[in-house]
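Of the protein chains in this complex, one is absent; all others appear in place.
Then we have chain A:
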Amino acid sequence: MIAERDSITQEELVLNLGPQHPSTHGVFRMVLDLRGETIVGVTPHMGYLHRGFEKLAERRTAVQYQPYPDRWDYLAAMFDEMAYIGAGEALIGIEVPPRAEWLRGIVMELNRLSSHLLWLGTFLLDVGALSPFLYTFREREMILDLLMELTGARLTYSYLRFGGLAHDAEDLWLKKVKAGVRYFRRRFREYRDLIDENEIFRRRVQNIGVIDRDRAIRYGLSGPMARASGVAWDLRRGRPYGIYRQVEVPVITREKGDTWSRYEVRMDEMEASLGLLDVFLDSVEAGPVMAKVPKNIKFPDGETYFSVEGPRGELGVYLVGDGTAHAKRMKIRPPSLFNLQALSHLLVGHMVSDAVAILGSVDIVLGEVDR
């Protein structure tokens, strides 16, 4: 009997996880080398959702390309739009009217909430907690309803334009958002009560998947992944853009760098987003939402890098123009792809069941990883 057990623990087993697996959050595939139940090696495979968005940007004109960024990270499309439109505006030199900037802030923070809510539900589902999923999806649907009322779409909004927004928001809609913020605040207390002190959850995430500060920086981690390891960096504070130049954004950090810290950072970020929404809703001023821009947008000679703090980290666009309506080159910096670089460091030495919890805490979206 003992001899048999030894042979099981010593034999190396290759386990393929994904691309069709509910815990990989999309079409992500990783090959785990196991000794017993312990992970000794990880090989990630991506590209199953590659649609060539960077090439498409060279084949479409600037205006034609406007709906495409929504499809990069379909859970946080407003940030993709902001990154692309913002890069174009920086290259061309377009000034955006103040009301458009305020409204961009509002839709982005709403989108951050909806993205984090989806992460929260599925992450807890991964570690075996079923009910929070139902709660977070209820609230997420309310946010999507608000965004749908404004833009006509639940996920792929196409709301931002070079120079402003597609159309103005009505006062009634802003009132609804305000009421929504009050409602969500109550709900968040409910989430914390439901999840924080849960013994099973704590044991499954505390001290699991630790990455230290120095490594987090050298691996290029950003967003909640980096802030959970003590990197006090938020682009909304460090490289403010749009309306974030006028408001004070709290940078939420934790020191430990484990899965629990990443959970805490995202939970606090949601509350910070509610605080920002309050400020935005109180400060939004009347006025036009579109600057005067030519109908046929052309990218001048030159290049620029513009990045926004998305729910997953630094989402950047490196844009090269050559005087035509087409981009000469448009490169997307996808935060999830950089965050995945730390995956084997996070997983090796842990159990298979931890792999699912750790991957959940990285919060990847394959539309963005593969582009």
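Some points to look at:
Operating definition for what follows: a residue touches a chain if its C-beta (ideal position, glycine included) is under 8 Å from a C-beta of that chain, and two chains touch if they have at least 3 such contacts; residues count from 1.
To be clear about the criterion, contacts and distances are computed from a predicted model.
The listed options are "ABC-type multidrug transport system, ATPase component", "NADH-quinone oxidoreductase", "Outer membrane lipoprotein-sorting protein" or "Methionine ABC transporter ATP-binding protein", and the UniProt record of the chain not shown names that protein "NADH-quinone oxidoreductase". Contact with the chain that does not appear here is found for just one residue of A:135, A:162, A:233 or A:280, A:233. When you scan A:140, A:312, A:333 or A:350 for touch with the missing chain, the hit is A:333.
For chain A, the residues in touch with the chain missing from this view are 46-47, 50, 52, 54-55, 217-221, 231, 233, 237-239, 302-305, 307, 314, 316, 318, 320, 328-329, 331, 333, 337-338, 340-341, 370-371.
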